[in-house]
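Missing here is one protein chain; the remaining ones are kept as they sit in the complex.
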Amino acid sequence: MTTAIGKEKLLRMYRQMVSIRLFEEQVNELYTRALMPGLAHLYIGEEAVAVGICEALRSDDYITSTHRGHGHCLAKGAAPDRMFAELLGKRAGYCKGKGGSMHIADPDTGNLGANAIVAGSVGIATGAAFSSKHLGNGRVAVCFFGEGALGQGVVYEEMNLAQLWKLPVIYVCENNLYTEYTHFSETTAGDILQRATAFGVRAERVDGQDVRAVYSTANELIERARRGDGPAFLLCDTYRYTGHHVGDINRDYYRAKSEEQHWKSDRDPIKIFTEHLISEKIAEQTSLEKIQTEVATQMKSAVEFAVNAPYPGAEEVDQDVYA
Amino acid sequence: MTTAIGKEKLLRMYRQMVSIRLFEEQVNELYTRALMPGLAHLYIGEEAVAVGICEALRSDDYITSTHRGHGHCLAKGAAPDRMFAELLGKRAGYCKGKGGSMHIADPDTGNLGANAIVAGSVGIATGAAFSSKHLGNGRVAVCFFGEGALGQGVVYEEMNLAQLWKLPVIYVCENNLYTEYTHFSETTAGDILQRATAFGVRAERVDGQDVRAVYSTANELIERARRGDGPAFLLCDTYRYTGHHVGDINRDYYRAKSEEQHWKSDRDPIKIFTEHLISEKIAEQTSLEKIQTEVATQMKSAVEFAVNAPYPGAEEVDQDVYA
Amino acid sequence: MPEMIATRELTLAQAVREALAEEMRRDSTVCIFGEDVAEAGTPFKVLSGLVEEFGTNRVIDTPISEAGFTGVAVGAAMTGMRPIADIMFGDFLTLVMDQMVNQAAKVHYMSGGKWKVPMVMRTTLGATRRSAAQHSQSLHAWFSHVPGLKVVLPSTPYDAKGLLKTAIRDDNPVVFFEDKMMHHKLKGPVPVEEYTIPFGVADIKREGDDITLIGTSSMVQIALGAAELLAEAGISAEVVDPRTTWPLDEKTLIDSVKKTSRAIVIDEGYGRYGVTSEIAAVIAQGAFYDLDKPVMRMGAMHVPIPFSPPLEDLTVPTEKSVFEAAQALCR
Partner (left out) sequence: MPEMIATRELTLAQAVREALAEEMRRDSTVCIFGEDVAEAGTPFKVLSGLVEEFGTNRVIDTPISEAGFTGVAVGAAMTGMRPIADIMFGDFLTLVMDQMVNQAAKVHYMSGGKWKVPMVMRTTLGATRRSAAQHSQSLHAWFSHVPGLKVVLPSTPYDAKGLLKTAIRDDNPVVFFEDKMMHHKLKGPVPVEEYTIPFGVADIKREGDDITLIGTSSMVQIALGAAELLAEAGISAEVVDPRTTWPLDEKTLIDSVKKTSRAIVIDEGYGRYGVTSEIAAVIAQGAFYDLDKPVMRMGAMHVPIPFSPPLEDLTVPTEKSVFEAAQALCR
């Protein structure tokens, strides 16, 4: 069920999804041009999940994210220039260059941090929800993770605690069908939703390519959590268009090109949303194109900012170890 | 549903249950007389679980056990004299005195070991089932644990693996209502059986005070596993009559005396089984009493053996670290 | 301890409890997570009475989910609480390594100093309780190895109280190890007035000239006992307690050894790749030109701790074994 969403909000969602898409394309470009140290895991194809959920959150609500975290961070309000700077290991980055792609964190947007340990932030999100309840500040914590995280036992420990203590935390499982190079059916026995309901946790499944559906369901679960009715689990069916990371180019051995093509042509979240906006006369093609151009310009200058930004100084290496 | 069980088997079960009860009473006695180093966790009240299940196993099948493990070890065939010797830290014990109450292990009876880490043996049992399948020897592994172990995430990791790989392992959850000093309802959200079925694991619940019911259900699940149809989860409702360990004397702050009394009077596994044996004319009171006397004599001399047995020599302390 | 202050004799457990109660009164964001911490007051009965004063919202019984509730503590610490995670036996630390090492220890650095993790993990160490291999380990070396964590090893009720209060107020993750055999057996004077003890300041528990005995946790008591025996044998031993293995007060340790020119490091963790290694290496370097004899190390024997009492007793340093080693070194 989809609740009515105002026009401004819808256009904001559109802009956010485009921002993530273009951000990630720039990341790939930086990698290809050998300007980025290390690797990065692109969120292209999954934009509707992060945007649909974060648009349902307050700015002081919390999120935790994963190795595939750029989309979550941007959707929660991070600025692309400081994101790029972080990805390049520059002083101006969100973590002064110390974290890199997998560790973007930002108190100002409630971002408790991306995490390079699969399921590594499930406890952190649950703990943030504990604080929220204890301090009575009404915040909700959203914990993003891939379906691969269902292999980590700690996920079940946390769901049990969250349900026992009725904590305002939403576990968002992005099932993009693959862990690194293995299909989820080879690693996941039984039924995913039941893994949450078994712990008494309210569980829903939603089309992760439909930003409006994600938003509506998230909204409902988030408000329920905020009311004090406890945690929820939201399973989002989605797909990553590109490799596990930017260097994962030859994917034939683990998935078919035709499958990728299917998702890109028939299930693209931006396309689906564009069609809706136009057919419902919420926006015209040209105004959407204008947004795209604006975002593209923004991303270019953000990249430029990052490329030209200085590295941290050697004296910073042993700062920030202890508070 | 209860399948027909032959008389000899029934009497054997009776003897085993009585053995466990009297063994544990001797353990308590040893503790009270300050003859036993450390502590021990008694199995009194839960005898039907271990006996019902182990009687459904082949002698070369595997078990893993817990801190509350004496019952499992005896039911799988351990000799009381060497058990007592181990509990007293003597050279003649199952582990040469190095393991103690919480680590009885015995390859001859397929006992992979009791374990003092809650849920610590879930992986071991699953691994034994893996070997069994890989080597094609038809063995089944039974993993005993208390309902407290459901708090450990590794349990879910292992059930997922076992179901994916269709391993012949039975997870036996003994719900005796308490962890150490906390009622299970305070630590367990949702529904226990669903925690297994969510992973596709076949799950059953049985009255853990009725040895025939335990045996029948176990038999079915074990044969199913042996056939290659995969793992199962068996929830047994039971109760420990005494403290969490021998030193846990004042229990008023966590459970009512009346509750203890109820289980002892109305739900005692040995009483329930005795009534069945007599009412069904499988045995007479006198023959059962004879068994009790025999077992009592056996336990006394087993204790004596252990008390008089020598400690290991100092030179043994650094033996057995490496194979 | 400063002189002239009103004190009472408390057990280590009482001192710990008092520190917790005081800090919980002072700061409503301090809370405790752990198994059977509330009504039961832990199996070691260290927390008895706290739930009565602070309620089950702050003294919180958890399922048997060490990783789970430690994760909650990390997240809660980042967002306004000062949680204390109670890990009953130090052996169960194996279950929280990811939360402590990959998360708690690194959050501050990885976020470029933006998020903080003001949490304490209280846990135990020590053998000779007849608890066998999975309930007797002293795993503090693992945490001392990890930047981002602080590690505290109190040896007296006085130190336990003052250090625990400091730990709770510290803005970093602190792992606090209590010897479970000292909880009720060890008594000592504790001031009535409030006090805290800074981290990274070693304490000279006894002055001496001939040899330095560096001990941690209960091994300080062993060292003090050995020092008595040594005094009877005419050897004057100085007993130094680093109190925190990280930060480590290298200077006080080195200065003592420079004075005595002989040293034994005694710690109940395994000797190999552990605390004795680090401290011995620090001294061997820092007091290189003053050492008359190689620094000696005494840790737990390199075996899983056996259950059998006569075997278990062989695995840890004793007053007698330290005395004999020191005597041999001073010959």
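Per-chain numbering from 1; labels A, B and C assigned in written order.
Operating definition for what follows: a contact is a pair of C-beta atoms (placed from the backbone, for glycine too) under 8 Å apart; a residue touches a chain by one contact, two chains touch by 3 or more.
These numbers come from a predicted model, not from an experiment.
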Which displayed chains the unshown chain touches: A, B, C
Residue among B:94, B:144 or B:233 touching the omitted chain: B:94
Residue of B:161, B:235 or B:283 touching the missing chain in the full complex: B:161
Touching the absent chain when the full complex is considered, from B:87, B:112 or B:173: B:112
Which residue of B:132, B:175 or B:188 touches the chain not shown here: B:132
From C:131, C:221 or C:245, residue that would touch the chain that is not displayed: C:245
Subunit C residues touching the omitted chain (full complex): 91-95, 97-98, 101-102, 105-106, 109-110, 132-134, 141-142, 144-148, 245-246, 248, 269-270, 272-278, 280-281, 284-286, 288, 291, 293-297, 302-304, 306
Interface with the undisplayed chain - residues on subunit A: 37-39, 89-90, 95-103, 115-120, 148-153, 179-182, 186-188, 253-254, 311-312, 314, 316-318, 321
Positions on subunit B where the hidden chain makes contact: 62, 64, 93-99, 103, 105-107, 112-113, 115, 117, 120-132, 134-135, 141, 153-154, 157-158, 160-161, 164, 319-323
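Basically, only the chains that are shown with their structure count from here on.
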Centroid spacing, where centroids are CA-atom means, of subunit A and subunit B in whole angstrom: 46
Gap in Å, rounded to a whole number, between the CA centres of subunit C and subunit A: 41
Inter-chain centre distance, subunit B versus subunit C - centres from mean C-alpha coordinates, in Å: 37
Sequence positions of subunit C contacting 2 or more other chains: 62-63, 65, 67-68
Touching two or more other chains - residues of subunit A: 153-154, 157, 160, 164
